Every structure is written in C-alpha cells, then in structure tokens.
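In what follows, a structure is listed as structure tokens, so that the remarks can point back to it.
The other protein chains are all here in position, but one chain of the complex has been omitted.
Letters A, B and C mark the chains as written, and numbering starts fresh at 1 in each.
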C-alpha cells in the first residue's frame, strides 16, 4: 500500500501493466523525457525506453490514427491527448475510425486502445484546457468511457481499460490529480468497467456525479446534513443505470451534477433514464446542476461556471422540498 | 409560387440571397461546375462565377477554417460539407473555433457563417453517409442548428440562417431532398430560428421530431387513428421548449422520434426538458423511438435501424395505454 | 554569405514501358519474369470484367453505389506484386486489382458495395477494409507499419490514396509521423487527375504531387502509373528503403480513371471528352498486351480464352455474393463491442429504444389503474 495522489496512481498502473505486457506502447506529446505536462508518465521513458514511450509530433489526429493502426496490428497502444480541448483534431479518427472498426469489419479488426485525456476545469488554465466533452463521446457508439474520482479507482479502472478489448477513453479529472491522497494497493486489482460506486448511502435523495465533481458533491452533502446517497458513475459509457435506478426507486429524488454544459449533456441522459426506470417512484423532477450552456469561461470566471457546494446545496433543498 | 422539392427550395434560397448580398460566397467540394453531389448548387457556378462558388480542396477542416476567416473579415460564407459523416475532420474548427470566436473575443470578432450539411439515413448510401450527429453540435454552445422537414420551411429557414449573425449549421435531411414537392413562394420569407412548428394539433399525445423522421411520424399518426399533436422542431438549437411544454401540459404524454443513437441523443434533452417543465402533467414516461446505440449499419440493414411507422406506432400505443 | 542554399533536390519520373510501346531494357529487363507478366495481364482482364459486372449490378438495382476501377489497375497491382505476405496493404476503393492479387476474395468487395459489413471481414490477408472517409486510412498504415518495426518482424505497410486525399490533414500527419519516427510505410498516391469533379490542380497546384513528400524529407518519386514495369521498379526501391532503413517513400503514380467517379456520378458534367480519349490510348492493358504479344507470350486466342475464363469467374463471384444469407438485425449489435452492455442486450432483444420498453415491469402498470407515488 502506498499513499498516492490520483496522478501517481495512474503512473503506477501504467508501470505495472507495461512490465507485464510488452504490447503496451505509449505515445503522446511530451510524454517522454518530460514525463508529460502533468507528469503522469514521469520516469517511464527512462524505465521503458524510447521505443515504448514515444514523444509524438504535435498532431492529435496523428496520435489517434497511428494508435488505431498499432492496435489493429495487435499491440495495446495508450495514446495521450494533452488536454481534452485538443481532442478536436482527433475527433474524426476517434469517432469515425476507432469506434467503428470492430463494427464495420464485423469483428475482423479490433481497436484495443486506451486513450488517456486530462479533463475538466478548476485549475486556472488557459482557454481550451478546462472542458468536459464526455457526453459527445457517450453519444458515439463503439467507445467505452471511464472517469475515476479517486486514486484507488484510478488504478483499478486504468488497468481494466488497458485490458479491455475495445477502445476506451480514460478521462483524468485534472482538478483532483493532486488534490488528495489515498491508500492504493501495490498489488494489481481491477475495477469493472460499467459499475458505478455508491460513495455513501442515503434515503432522502440520490445524487449522481463523476470525476472532480464528486468531491464537490460530497462536500455539499456534508454541509446539507441530509441523508443523501451519492453515486460516482466511474464509467460514463455504458452508464450503470441499474445502480442509479435502484437508488432512485428508494429515494424518489435525484440531483445530477456535472461540469459540462447542460443541453444534451450526460445529465439529460441520466435524467431520462431515471424517468424510464423510476417514473412511478419519482417524487420530484430530477435536477441538473451543471455548466451553463456557454463556453467554459477563462479562469477569472471559471468558478462561477463550475457547479459548487452552494449551487448543489440549493438543488438539494429544492428537490427535497418539492 | 412554384412546386418545388426540398433541394430545389434550397437552391432557390441560395440564388435569391446571393443576388441580394455580395458578401455571400459558397465553398465546398464539387459545388461548382458539378453543382454539388446532390445538385443543391446546380447552376450557381454558371450564374455567379468561380469567385463566389468555389470548388474547395478535399479538406473539411480547411473548408471550415477558411470560412471562419472569411466570416471574420465581414463576408457571409456558406461552406458545404458533402455528407455529415465528413464533419469529423471539421469538428475542431467548427466547435472550438467557429462556435467560440464571439465569446472568446467578447464580441470583438464574429462568425456569421452558414454550414450546409446533408444529414441522415435512408438513401442506400455507403458507410458514413447516413449519420445524425445533431446532438453533438447541440451540446456545443455557440452554434445554432436548423433542420427543415419540408420545402417551404427549407427556404425560409435557410434565409434566416444566412442572415443570422451567429454560426449556424443548416442540416439538410437527404432522405427527403426529393421525396415530395410543396408550393414555395417566389418571394422571400423567413422562418424564425428557434420556433418549432405544430404540424397537426391533437389532444391525446404529443409527438416531437425533426428532419426526415417528421414524415415517418405523420404516417404513423395517420395509421394510428389517434388524436396526436405533432411538433416539428425545425430548430434544434435552441430547442423551442415552450412549444413542446405547452403541448405536453395539454396532452400529458409524449413520444420523441429521431434517427440518431439513443444515449445522449437530443431525445434525452427533450425528455428531460419535459420532466422539468411538465412534471406534474406527465401521465406516462416520455418515450424515445430512435436509432439504437450502435453504428448506423450499412444499407442492407439501415431500415432496421431507422425509426419506422411500426416502431413509432408501438410507442404511441404503449404511451397511451400507460 | 547573405544568401546560401540550404536544400537542393529534384524529383524523378520513372517510365519503362510507355504508351508507345517503348521498353527501357536497362531498367526493365528481368524486372518481371515472363510468367508473372502474363499472370498479371490475365489478372487485369479479370478485374476489368469484375468492374464491368459490378457497374451493371448497380445499374440494375442489385448493388449500391460502386466506384469503377477501370484504367487504374496498375499501381495497386504492381505494389501487391512486390509486397510480402506479412506486409499490410491499406487501400481506399480503387485498388481491386491489387487486393484480388493479394488474395482478397472478390465477393468481399461486392458485399461491401451491397451494403453489407461482412464484406469488410477479411481473414485472408493483411488488408484493411475499403476506406470511405477520404484520407482516413493512411494513419492506420503508419500505425500498422510502426507495429511491425516495434516487433521487428520485418513487415511494412503500403497505403493507397487519391490525389484528392492528399489535401486532407490526415495525409500530412501520416506522412509526417512516418518520416520523423522512421516508420516503414510506402505511400502511393494514385493521381488520376480528378477528385470527383475537382481537377487535381485544385488539390495540389505544385508541378508534381510527388513533391508533397519533400515536406517530410522523404524520398519521393513520380511514376507512370499505367506502366506495370515502372510501378514494380519504384515499389521495389520503396520497399527496400522501408525494410532496410525504416524509411517511408512517397510515390506519385500518374494514372486516370476511365469511368465516372462512381455510379452516382456523371463525369460528362465536368470532364473533357478529349482528355478521356487521350487517356484511353494510355490504357495500361494496351501496352501490356502489345509487350506480351511482341514477346510471343500472348495471342488473340489466349485473350479470348482468358476473357471467357474471366466471365465465368466473375459470374461465380456474383452468385456467391448474392447467395449469402441476408444479414440479421442482430448483426447490428453483435460486433458493436467485444462484450455487449446490458443496455445493448436489451436493445438487441427488444429491438426497442423506447422508454416504456426499458422497464417491462412498468408497462403493465398504467396511471389509469390508479398508480400512487
């Protein structure tokens, strides 16, 4: 056991999997000698050499597209996109190629790759360094999507993602890369993709969130003093509706919290799923506390944009009072 | 008045606006001498010359990105992407640049452009020629999105889109480009962006759809013999929740029909919006009849994928019986 | 020195058997053994028949859109002839001749254009399926070749694309990765003069497309793409460069599509008949047949025999493609993921996406039956 931050836990998972599986090769901008701009690949170049930890040219479509080729050839590439705001140039290769190969070849060619991407706001970064595009990729059949909210989950989920035979996006909530430490076992363990985690149990209301917002939710719950069940999605696609539905069938009320803009965000899908599964149990409309339908502002205003304890608290109160 | 198909109505709108406004310049693949692969720009090259109707290199990001420059310089470019499946390479310029310029410059630079894109399935086309990505762009603040379902609306909406000072995606449902004709006034008229159209009124159930699916819905309603209100969204972003909510407050039941995959599709947003606005009026959960959470199959199976009269009919019956 | 030269280069064009029947024996002699030349000529006749029949299948409503390959057989065939079994061939959609030579069952291509993904399930040889998204496949080739280098298994990749495709950013990134990371790929641009209706000058206004490769410090060469000997020659050089030095090469093969862009296109709208007539004279089959006849390796009798053989073969291929059982709706789901989620299983079972169907236990209950929250 070691007391690790989330980013350290990611590095540990990478090291352990790379030692076991020679098919793993990392590629991305500045991941080599520099160890990545967040130091997630710190020391890996020195440990595994330049053949397995490859500084790529500054070209996200190139990183994604060559990773597809590497994967189809039977390797297990782990491409990194430096920030989620730079997934744009890789969008076509990711959604129209990686996500579709298995389906369009009816299983003939597969794309077992894990795309690592730091995600989300709250770190005082420049433009395009603070977005939350997970809903876009959830609307893209063929991808799996994972986003841990703790060091423990990060390691277990990353190992699952690497071993998954499908293309997986592993989103890393950069706001909590170093926000806190947790005991992370040295030994390998996996956390199944597709299973949400009930962070704390409660009877009055269900709260659903993922990534860095889980921390905000936990704080808001504590401040509210209410008896609230918090579900950390962990896997974003496929969504674990069973866990959510069981909870809402019990509580009858739900608040969903995410950083991305409201309209067509993941909150809409979950709220609709709840209506589908728990219509007769619902005592109040499901509420969404999320980003506004605007561009994520530059950092002077970013805290106005991100769901915080106050906004979450209001939603709790209103939903309970309904 | 002329009796026109949807695609002819688009051509007419382009001609009339181009004659009025010298700032309009068209760019896209094969839109010149060839008149576009769907002939939407037929005759325009001959009429307006190669300076205003420009055959672009085969590069969607280039088309989108140069259109942004043209727009920022004060022109009114109308770029065309040949099929929605090829928006991928333009994704970054569209979502991270066009959509953001006004916001990131706090109004200093604007992007008044209209991106025309044929969309949707049902025409027996090859791979990547049949998708429905509207939800992805609806989740992108900064864009407006329009999709007509009739020749009359096509002209009025296209003129509005061209004159709108914001970047607008004008999706053209290719399945009904030539499916039927309608009287289209010679004179100019506009249809406001943001206003849905109530195709037919009804009391028992509200049905919401857009694009080519509106035709399927109308047929299903007729077959059902029920008293159903059909709303054609026409504008996809911003969604006209007022019209939808008033209708559902009256009917208490709703079925949403779209071609795109279910998860994180626009149906989820509308269903959630209905829960938000009509929670106390809802007599049944809102239903979604839409594409499966799979890649749109090649054409041998495409009709299995697309919502049809039978699937819509089932949803009507179940929702009414609930 | 205020102005100094920091880079100097030239690009060469290779031609061995030209359209006038000239054969350069210095470069050409022994390049292709006679038997192989005959076999490849026979193969092209089969491909021509395939193309003709595929076109007719579309016209008679038995198949969807189809892009004729006629006139462009040589670049992919010459490449396939040189490539090894372990290599990858990563193509677009005008490389039937090379793919069939490599062993791709012909019905797979028909199935693809019949709107059936099973046409893309290829176990027979290392080839990727038809790439519909222009420009998308070259990066995969770079990745596949990279894997070969990483594994040190001696395999390389060869990718094909049109003149239009070189306008896409992905082309640039594929070539740049290959050059800078020393990846053994051969890039073959089939410059057929047009990208649908767009003349290649709008795609690349430089004197040659070959010089695209200079941007990456890559070896580049132009070749007469209707000349099988020249194509084999440049491919031999390029594959050696890849195998021995892990270096990519850019080959511009100048050729022409003698048909429309696809069956959905009408090239008369934008293309001169004179231009077409000129290129019909440069048809690769004419010069190859003359060459073989001069060497007494071919005759009218053999031609007729082979045409009959081709007709029978293609008939059988069509029959195979048309006799395959229709795909089932389940196919939409079954290869979406390796391992279906419970939601997708539900959609597969019920063929429903609708809300009420989601939770069958709730369908029974109705508000009218007196539901209490």
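Everything below uses one rule, namely that a contact is a pair of C-beta atoms (placed from the backbone, for glycine too) under 8 Å apart; a residue touches a chain by one contact, two chains touch by 3 or more.
Keep in mind that what you see is a predicted model, and the values were worked out from it rather than measured.
Enquirer: Of the residues B:153, B:283, B:302 or B:318, which one touches the chain left out of the display?
Expert: Final answer for the missing-chain contact: B:283.
Enquirer: For the full complex, which residue in A:57, A:107 or A:165 touches the chain that was left out?
Expert: A:57
Enquirer: Check each of C:41, C:81 or C:171 against the chain that is not shown and name the one that touches it.
Expert: With C:41, C:81 or C:171 as choices, the missing chain is touched by C:171.
Enquirer: Since one chain has been left out of the picture, which residues of chain C touch it in the full complex?
Expert: 1-16, 24, 26-28, 167-173, 176, 179-181, 201-208, 210-218, 222, 230, 367, 373
Enquirer: Just checking the interface: what residues of chain B touch the absent partner chain?
Expert: Here the touching residues of chain B are 25, 51, 54, 56-57, 59, 61-62, 64-75, 77, 89, 92-93, 96-97, 102-110, 141-142, 144, 165-166, 194, 238-239, 241-242, 245, 252, 272-273, 275-277, 279-283.
Enquirer: Could you pull out which residues of chain A are in touch with the chain that's been left out?
Expert: Output for chain A: 29-30, 32-35, 37, 55-62, 85-86, 88-89, 124-129, 255, 262-263, 271, 283-295, 297-302, 304-305, 311, 314-315, 318-319, 321-322.
In this section, only the chains that are shown with their structure count from here on.
Enquirer: Are the chains arranged, by touching, as a line, ring, star, complete graph, or other?
Expert: Drawn as a graph, the chains make a fully connected set, so complete.
Enquirer: Would you identify the chain whose Cα-based centre sits farthest away from the centre of chain B?
Expert: C
Enquirer: So the centre of each chain is just the mean of its C-alpha atoms; given that, what is the distance between chain A and chain C in Å?
Expert: Using C-alpha averages as centres, the distance is 38 Å.
Enquirer: Chain C: which residues touch two or more other chains?
Expert: 117, 133, 169-170, 331, 336, 343-344, 355-356, 362, 365
Enquirer: At least two partner chains per residue is the criterion; list those residues in chain B.
Expert: If we look for residues of chain B contacting two or more partner chains, we find 61, 85, 88-89, 127-128, 263, 271, 284-286, 288, 292-295, 298.
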